[in-house]
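Only one protein chain is missing; all other protein chains are in place.
Then we have chain A:
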Amino acid sequence: MDADDELIGDEAMFSNGVDEARTAVRSSMSGGEQMDVEGYASLYSGRTKICRLLFVADRCGGGDHQEATQLEALRMAYDEIKKGEDSHLHRDVAAKIAGRLGPDYGLDLAWSDAVDRRAEQRKEKLENELNGYRTNLIKESIRMGYNDFGDFYFAHGQLGDAFKSYVRTRDYCTTSKHIIQMCLNVILVSIELGQFMHVSNYVGKAEQTSDTLDPVTVAKLKCASGLAQLEAKKYKLAARKFLETGPELGNNYTEVIAQQDVATYGGLCALASFDRMELKNKVIDNINFRNFLELVPEVRELIHDFYTSHYASCLEYLDNLKPNLLLDIHLHDHVETLYTQIRHKAIIQYTHPFISVDLNTMAGAFKTSVAGLEKELEALITENQIQARIDSHNKILYARHADQRNATFQRALQTGVEFDRDVRAMLLRANLMKYENNIRASRKL
C-alpha cells in the first residue's frame, strides 16, 4: 500500500499546478470567508439555536462584513427568543443589539413582563399539582410533575433548576423507557450547561438499561458522548463515537447537534487521531458515516485528499473551513489543536515511505517555505515522531533507521551504570540508617 501512496504522493507533488486550478473552483464553492448565518441556524432548533447564534455574534467583532454577520445573527436570535419564554436571554440580546437594528429590535418590556407573569402563574400551578401528587404518592404522577418542572425551568433558561428537577425524576422512574427519557433530558440540559462530565455519566446510565434501545436513541447517545469526549480532548474516542452514529439520527437531535456537525466533528477528530488503516476502515469505508459526509462535501473531500496524499488541497480545505469552525460553539476551542495534529500527521505520513525526501518538493506539497518546513520537521524529529535527519545543505530529509543492536548496547551499558550508582547509594544509606538505629538503641540502654 505504501508503494501506491508514494506514487500518488509523487503525482500530487508534480501536478500541483493542476491542483491549484481545481481547488480554486472548489474554494469558491465552499464560500470560505463569509458565513451563511441563516443556513447555519436552520440546522438547529430549540435553545441551542439561540446559543449558537449568540456565540457567532460574540465571536464576530470588528471588521465590516463581520459586523454584518454579527447583526444578522443577533437579529435571528432575537426573533427566535421571541418565540420562546426566556426573558433573560431577551434582555441580553437587546443589550447586545444596542439599537443597531432599528426600533423593531429593542427591549420589549411588555413582552418580557407578560412572559414573566405567565411564568409565575405556571410555576404556582405546577407546584400545586406536584404537591397534590406527592400527597397521593402516585409515582408516575410525581415523575410527570418533576418532568414538567424541568421543562418549565428549561424553557425559562433556569438551567441549574431544570437539571435538578430532571435528576429528581430518577427516583420515580418505573420503566426503562422513563429512565432513558430522564437521561436524555439530563444530557440535554448538561450540554447547555457545559457540564460534560454529567453528559458521559448519563450516557453510560442510559446505555446500561436492560431494554434494547431504539436506533434513534442510540444515535443520540453516541452523539452526546462524542461531544463529551471532544470536550475532554479525547479526540480518538470522540471520533469513534461520531463514526458509530447511525443514519437514524436524521433531524431528530437538532436541539443538540446537526448531521453536518457529526460529519465535521467526526471527520476532523478522525483525521487528527487515526492512523491510515483506521482512517480507511472506519471512515472512508464506513457506509453510515458516508451519508453524513455527503452533507458536508468539504470535509469529505479533505478526508479523501488526506488519504490519497493530496496534502496541499487537503490543507487548503482546512484553511477554508477554519473561520466557520471557529464560530462553532463546541469545536472552536479544539480547532487549533486538531489542525496542528492533522498537519503533523500529514507531514509524518508524507515522509514515512521515503528513504530520502527533497525538501523543496515537500514544501511545495505543504504550501510552505523550505525554512518553515525545516523548523516543523525539526520539532517533529525532536519529539521522536519522525525518525529522520535533515541534510540542511542539500535540503534533503533522510530517513534514519535506528540500529537496534547499537541502541541495545548503549541502553544496557547505561542501565548498568545507573544500577551501579543506585545500589552503591542504597548500601550507603542502609549503613547510615543502621548506624542511627544503633545509636538510638544504645541511648535507650
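Convention: a residue touches a chain if its C-beta (ideal position, glycine included) is under 8 Å from a C-beta of that chain, and two chains touch if they have at least 3 such contacts; residues count from 1.
We take it that contacts and distances are computed from a predicted model.
Engineer: The chain that is not shown, which UniProt protein name from "COP9 signalosome complex subunit 3", "Mitochondrial outer membrane protein", "Exosome complex component RRP41-like" or "Cytochrome c oxidase subunit 3" does it carry?
Structural biologist: "COP9 signalosome complex subunit 3"
Engineer: Residue-wise, where is chain A in contact with the chain that is not depicted?
Structural biologist: Residues of chain A in contact with the hidden chain: 377-378, 381-382, 389-394, 398, 403, 405-406, 409-410, 412-413, 416-417, 419-421, 423-438, 441.
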